[in-house]
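Showing chain A:
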Amino acid sequence: MPETMLLIPGRSSKQGTSLNKGKLGEEYLDITSTVEIDVDEMTRLGFNSGDKLRLKNHIGEAVVTCVPKKAGHLPEGMIFIAYGPTSSRLMESDTAGSGMPLSKHISVEVEKIS
Partner candidate 1 sequence: MTECIQLAGGKVHDPANGIDGDIRDLYLEQGRIVETPSSKPRKIDVSGMVVMPGGVDIHCHIAGPKVNLARKLQPEDHRRDPHPGTEHTRSGAGGTVPSTFATGYRYATLGYTTAMEAAVPPIGARHVIEEFHDTPVIDKGFYVLLGNNIFLQQLIKAGRKEEFRHAVAWWINATKAYTAKLVNPGGDEPWKGKKNSNVKNIDEKSDAIEVSPRQVIESFIETVNDLGLPHPPHIHCNNLGHSGNFETTLETMKTAGDKRVHLAHIQFHSYAGEPGKNPKSASRQIAEYVNEHPNITCDVGQVMFGKSTIMTADAPLAYMLRGFKKAKWVNADTECESGCGIVPFSYQEHVYVHALQWAIGLELFLLSKDPWRIVLSTDHPNGGSFMSYPKLIRLLMDREFRREEIKRVNQKAINGTILNELDREYTLNEIAIITRAGPARALNLKNKGHLGPGADADITIYDEMDDKEAMFNAPRYVVKSGEVIIEDHEFRQDYYGKFLHTEPGYDESIVSEVRPFFENYYSIEFANYAVNDSYLHDHEVIPTV
Partner candidate 2 sequence: MAIFLKQIATPDVPMEADNITPARFAGQTPAGVEKLAVMHGSEPRRIGDFFSVSGQFDGTINVEGDHLGRVKLIGAGMSRGVIQVDGDVGEHLGAAMSGGEIRVNGNATDWVGPEMSGGRIEIHGNAGHMVGSAYRGAAMGMTGGEIIIHGNARNEAGNAMRNGVIAIGGNSGDFTGVNMLSGSIFVLGELGIRTGAGMKRGSIVSMKEATLLPTFSYSCTYRPGYMTLYLLHLSQIFAVAEEYLEGSYKRYCGDSVELNRGEVLLYAG
């Protein structure tokens, strides 16, 4: 059964530094397709570091790699990803008259694929 979770895309130092090497570079693409999940939550969900997960919602889907985040940083049900091409695929385009798509709190179904 896929788990419904809240995806928070944001900036990270690594995303920032790898950006300078080029958005088409492997490093940037790696970093922007890696999600952080609370270490205990990973155990609960049976995910291991490096597992491939499928994130899916009504907009689209994306495959990411998961890594554990030290306990106490991410609340339950929340996963973090650095902004990039991966998070775009799950982003709705309606901006509610603001110009801004909802880019931070994205509800996704998370499922392990390998």
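Candidate selection criterion: all candidates are chains of the complex that A comes from, given by their letters.
Convention: a contact is a pair of C-beta atoms (placed from the backbone, for glycine too) under 8 Å apart; a residue touches a chain by one contact, two chains touch by 3 or more; residues count from 1.
These figures come from a predicted structure and were not determined experimentally.
Asks: Pick the candidate touching chain A in this complex: 1 or 2?
Replies: Contact with chain A is made by candidate 2.
Asks: With touch defined as at the start, can you tell me which chain A residues reach candidate 2 in the complex?
Replies: On the chain A side, the touching residues are 96-97.
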